[in-house]
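All protein chains but one are shown in place.
For reference, chains read A, B, C and D in written order, and residue numbers begin at 1 within each chain.
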Amino acid sequence: MDMISIPVVNMTPILPEIFLSVLAMVLLLLNVFSPSGKKSYLAYISFIGIAATAVLVGAGWGGHIESFSGAVILDNFATFFKMIFLLAAGLTVLISDQYMEREECNHGELYPLILFTVVGMMLMASGTDLMTIFLGLEVMSVSLYVLAGFNRNNKKSNEAGLKYFLLGAFSTGFLLYGMALTYGATGTTRVYKIASVVGQMTLPSANIMLLAGMLLMMTGFAFKIAAAPFHMWTPDVYEGAPTPMTAFMSAGPKAAGFAALLRILLVALPTLQIEWSQLLWVLAVLTMTVGNITALRQDNIKRMLAYSSIAHAGYALVGLVAGNGTGTAGILFYMLSYAFMNIGAFAIIILVSKKGETNGNVMDFAGLGFKRPLLAVAMTIFLFSLAGMPPTAGFIGKFYLFSGAVQKGYIWLAVIGVLNSAASVYYYLRVMVYMYMKEPTEEFEWTQVTAPVALALIISVAGSMIPGIVPSFILEFAQQAVKLI
Amino acid sequence: MFDNVWLIPLFPLIGFLINGFFGKKIKNEAVIGGIGTLMIFMSFIVSCGILLQMIGLPPEQRVFEKVLFPWIHSGNFKADMAFLVDPLSAVMIMVVTGVGSLIHLYSIGYMHGEEGFYRFFAYLNLFCMSMLLLVLGNNMLVMFIGWEGVGLCSYLLIGYYFHKKSAGDAAKKAFVMNRVGDFGFLIGLFTLYWWFGSNHNIWTINFTEIKAASHLLPYGGVVTVATLCFFVGATGKSAQIPLFTWLPDAMEGPTPVSALIHAATMVTAGVYMIGRMSFVFIKSPETMMVIAVVGAATAIFAATIGTAQNDIKRVLAYSTVSQLGFMFLAMGVGAFTAGIFHLMTHAFFKACLFLGSGSVIHSMHHALHKIHSHDDAQDMRNMGGLRSAMPITFITFLVSTIAISGIPGFSGFFSKDEILWQAFANPYHGGLNIVLWGVGALAACFTAFYMFRLVFMTFFGECRINAKAKSYLHESPLVITIPLMVLGFLAAVGGYIGLPKLIGDMFGGIPNYFEHWLEPVFALANQYSAQYAHHGAHPSHAFEWSLMGLSVVIALIGIGIAFTMYVQNKDLPGKFTATFPALHRAVYNKWYIDELYDFIFVNPCKAFGQFLWKGFDVIVVDGVVNGVANVVMGFSGIFRYIQSGYIYNYAFSMALGVVAILGYYIFK
Amino acid sequence: METLFFAIVSLVAIISAILVITCKNPINSALSLIMTFFCLATYYVMLDAPFMAAVQVMVYAGAIMVLIVFTIMLLNIRVNATQKHSHRILLGSIIGFFTLINTIVLLVKSQAAKPVGPFTGDMIRNIGHSELIGREMFTTFLLPFEITSILLLVAIVGSVILAKKNI
Amino acid sequence: MENLNGYLVVSAILFAIGTIGVLTRKNAIVIFMCIELMLNAVNLTFVAFSRHLGHFDGQIFVLFIMTVAAAEAAVGLALMIAFYKNKESISVDDVNMMKW
Partner (left out) sequence: MSNVLSLTTFLPILGVLLLLFIPKDSKGVLRNVTLAVTLVTFLVSLTILSGFQTNAEFQFIENMPWIAAGPFVMRYNIGIDGISLWLVILTTFIMPIAVLSTYTAVEEKVKEYMICLLLLETGMLGAFISLDLFLFYIFWEVMLIPMYFMIGIWGGKNKIYAAVKFFIYTMVGSLLMLVALIFLYFKGLEAGITDFGLLQFFSLKLDMATQIWLFLAFAFAFAIKVPMFPLHTWLPDAHTEAPTAGSVILAAVLLKMGTYGYVRFAIPLFPDAAHKFAPMIATLAVIGIIYAALVAMVQEDVKKLVAYSSVAHLGFVMLGVFAFNVEGISGGMLQMLNHGVSTGALFLIVGFIYERRHTRLITDFGGLSKQMPVFATIFMIVTFSSIGLPGTNGFVGEFLILIGAFESQLRWWTVIATSGVILSAVYMLWVFQRVMFGELDNPKNQKLADLNVREIAIMVPLIVMIFFMGLYPKPFIDRMDPAIRKLAAQVRVTSVNAQVLPVETPAGTPALEIPSGHPGMSTPSSPSSDKAVNPHETK
């Protein structure tokens, strides 16, 4: 037998992943050599690294390169999502330092783990092989399990980690079973090959094994994007996880889940669209409704935003149900703006809450509006954006999502969506009610805003407002991104 | 002169603006009153000029329209701020400005020392302006401005003593009842406008244009609807059944107001309006009948109430209602000229009566005030024997009373008798004629009775006022008595311009100037009415004479009864009351009409409003809104508890989801 | 013969799997699980995948289960006397049962893709399973293979972060 | 490969048993073991398919799943240890600080 010769591969598609992995490892090493309590510079380095990666990713815009025998691809779709992940990670890194210092768990491993998560997510977005996607998902998940339980002296954080882990692993079982069935039904794990195999089937929807494989995979991703009824981990984990990680989890992995889901459904299984859009219709309605309605009665603001994040997954699913250019571009746009507004909101929560995650209730926002007007205005913008009020990015995003549905004839879905949106306004307004319309019950000092957090807030505010007023350029990118898949 | 017609309403407007804006600063009553009076007097002069010019023209040229400025032009609809001068409006402006000037003058004396003197004159001027707009308007909408404007001024003036709750209530009642009428007016206007527009493409509310097109109108049908609606408007403004109850309450206002607004001018607006649109009304025999019946009924109904009232002004108020009934009776039987004629004479004698009563009250009030008595200055039971203290007032009052009672030779006789005659002789209402005449005659009898009752109780007999106060009673100053004298004179002789043909013939063919004057206005109406008038044998002159005599006798009977009861045998009223307590109570309480209205309309409305608010709006409408919110919140609670925190529950939910999804797709 | 063998192995695998979820003592569960893993390894052999069988024994039965048992010992978990939530067991079983029904029905109703690959049992036996796997792994599946390295690194770092006494 | 369905059915049964275990057991470690059982069922499916299809994609997938399982085991058990340190328990009944 001849020797195994490692084939020459085009590394371009995974350059950002390689760069980030190397950076993460360097950071791990640096961490070892830096005394405890002086880990802040790791945050700065990671931020710069992330920014550099963003440039690297951006440079790949417009390219279309398959590599590693079809395991990954560099296309606009992946690039767009990678940008979202980097954005989420960048903002998270900025808001982490202050929080971690306060919670006395500023271990330097945090930043490499975040970077690894990003690597995982990037692989999910650019993977065109179920294996790659799965491994990317696992890299992301395993990192997230750790990140959720990162504040290991905090019972809530422990619990969040454990819950996330057990349920995540459970859902992985379904996902894998789905992949196995898909593999069995099509004979391949390559996304594009699946597409061609399924395309040649006379009646793909009659192929129960394929259908079941698809459904099980969908449940697996539904878990990641927190769609009902696979959403139940979300509030608990979001509440328990360290706040910056919650912010990260709500923006990054959700987007990654959507990236993979979009890739699989739209690239591999477009012929089954009738089937999966039917299921997603139900899931979308269920997700929006459960998320929004349950959020109405939440006092803990992290928990409230967790439910809201479920609801937002529902909105995004509306775009996926449509499955057309408008809807999917809407998802991309929405995920991007959601990263801005949600992380921004969590940044404010970090500033309002105290050590040990106290002051995490809506009531603790009382009086913020006139004591810290800038913070309150920022929070207001985030909340209005989340609520989908014009002229914010959230509105444009929702507009495109629902437009997609309407365009495809899913008018009732859009109607349910907007009604949900209206209901959701209540709990966003509630925060504003406390910020502006109630007096604080007790006097206490507000946390100082450090420079990185301020930077994160500025970016978030800009990211929530500007795409709302002049959304064209981002939408244009999103359109191009979904055109190729 | 015609071109300057716009000056007529302008002068009072100027007066209103001056007094309204600067009156408080001027403070000097003479100046304020002077301005107010002068302004309306200037209008009077202009009116005289117009009248003279009109007299100089041949009858067919006596119509003139003056467009001031376009007002509302939209789509088909077109209404200008424009005036119409014709014989009818000429009569009206003369009455309004003439009587108005006198009452203004009177007010200077009467309102002396009142807080808000300037306010009073401002309102009075504003009223005159509105009234003049009403009578001069060349289209229904300008008329409607005046129509509502006089309502507003009436409101303001009734509520002049706003600190009295009763005054406020009365003011509001007056306005609201007028509004009920306005509702009718508007609907009538709409109907007419719409009918002409949609059927003949004549989109107009202009009187002249409607007149020109009136031949297109059918008899009855839509015209009945429209005219009935207009008539509802007239009943509101002119205090006819069923909308009359506001007028007696309106006596809460100062007495000059009662004289001007609630006797001489505003309340006659309904009559005027029917006259103005006679060519429309006449096209509906049904409406004419209704008008006649309502007029007659009001005449008798109000007269009965008038017999039992003790408040001097209330008696006069009911008298006014009753006399307005006569006017409507006239209109209803197609005797438009007679109606307008009575309107005019009524303006003279009723204004005089009110002003006279004002003079009495003024004096009484003064006297009672001096001795710090809280007795009611308007209650006739406190008066008596005032003739010696106030001779001029007494004489003018007596003259007017005679006039209103229909004693031959005085103005009221001519007009009222004409009405009764027409009620009897009109060719439209068939068998109803006798009834109309009978009711009218009976009302005339009652009129004579209660008017003389008033005179006897007030001016005759011994003085029932507090002896100490008696010395303070004195005749009113000249500024008050001059208008009284002028009006008394007019009340006496005003009737001669409209001598019935019968009497005129007797005196060598003196023509009925008034009828000739108004002939061009009502000619068309008479022409139309010929269509359905039945041509029965005309009653003979002898019959007419005997009816005239009968009505005089009836009036004398009324006077006789009053004399018996209140001068000769003063126990009689008491006995009468004791014999028929229920009747007396009913009459004294105005047949409980107010209570009835409260019961039927006001209270249910309030209760319904309360129900709608607390019961429906809050519980049902808002309840649904909040209910939806609460249901959603309830679901929120339920969904929350599903989120139990236990991993196996979460896993269960996931597994359930998987099973359900798979199951659905596999087994479907 | 092969069918009988398959049946026996299946029986053992299923019984031991059931034991995993019924044993009260986690240690017993763990041992049952190891038994199941061995059965699976047997299957792999039957499926002409000896390398997979070896890895199965080494990684699962060896590494992972040792880790688990070690943890059980470390935490010295008391055996729960009774299962309080009987309705939970019932519901769980029902759901599991339906999962099974669903899966089996779908398997019965459907059929896998036609064989597409080049490898037959003879071929595997001739060339050697390990070599074939290795070849594939380092050529076609190079990227996933590399990703696993990151995954393991993450796992190491994560475990250290979470479980080390002082960091 | 004539016996594909046999393997698939066995793996389905194992998968179902694993699911039941996750839903019914209270000890987090046992739950994790049940998840491992599920993953193994999937592995069996993969291998069976792989053999049936005649290429090694499925088997290589299984290798990665094993790696993932190992990684998850490491992290998961670490999480359990951390949890145990704080709560002195590993029963999922005690994992309910956060709810509603």
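The rule we apply is simple: a residue touches a chain if its C-beta (ideal position, glycine included) is under 8 Å from a C-beta of that chain, and two chains touch if they have at least 3 such contacts.
Computed from a predicted model, the values in this text were never measured in an experiment.
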| item | value |
| --- | --- |
| Among the chains presented, those that the missing one touches | A, B |
| Among B:Leu52, B:Val553 or B:Cys605, the residue in touch with the chain that has been omitted | B:Cys605 |
| From B:Tyr193, B:Phe354 or B:Phe456, residue that would touch the chain that is not displayed | B:Tyr193 |
| Candidates B:Lys66, B:His112 or B:Arg179 - the one touching the absent chain | B:Arg179 |
| Contact partner of the left-out chain, one of B:Ile14, B:Ile45 or B:Ile145 | B:Ile145 |
| On chain A, residues whose C-beta touches the chain left out of the figure | 325-326, 329, 369-370, 373, 384, 389-391, 395-396, 399-400, 402-403, 406-407, 411, 414-415, 418-419, 421-423, 425-426, 429-430, 432-433, 436-437, 470-472, 475-476, 478-479 |
| Footprint left on chain B by the chain that the document does not show | 24, 69-77, 81, 141, 144-145, 147-149, 152, 155-156, 159, 162-165, 167-169, 171-172, 175-176, 179-180, 182-183, 186-187, 189-191, 193-194, 197-198, 201, 203, 605-606, 608-610, 612-613, 617, 621-622, 624-625 |
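The criterion applied here is as follows: only the chains that are shown with their structure count from here on.
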| item | value |
| --- | --- |
| Between C-D and B-D, the pair joined by more C-beta contacts | C-D |
| Where chain C and chain D are represented by their mean Cα positions, the distance between them in whole Å | 7 |
| Approximate Å spacing (C-alpha centroids) for the pair chain A, chain D | 25 |
| Multi-partner residues of chain C (at least 2 other chains) | 88, 91-92, 95-96, 99, 102-103, 106-107, 109, 112-113, 115-117, 140-141, 144, 148, 151, 154-155, 158, 160-162 |
| Chain A: positions in contact with at least two other chains | 131, 135, 138, 142, 145-146, 149, 152, 161-163, 166, 170, 181, 184, 187-188, 208, 212, 235-236 |
| Residues of chain B defined as touching chain D within the complex | 640-641, 643-648, 651-652, 655 |
| Complex interface listing, chain B residues touching chain A | 629, 632-633, 635-637, 639-640, 642-643, 645, 647, 649-651, 653-654, 656-658, 661-662, 665-666 |
| Of chain C, residues touching chain A in the complex | 102-103, 106-107, 109-117, 127, 131, 134-135, 138-144, 147-148, 150-151, 153-155, 157-158, 160-162, 167 |
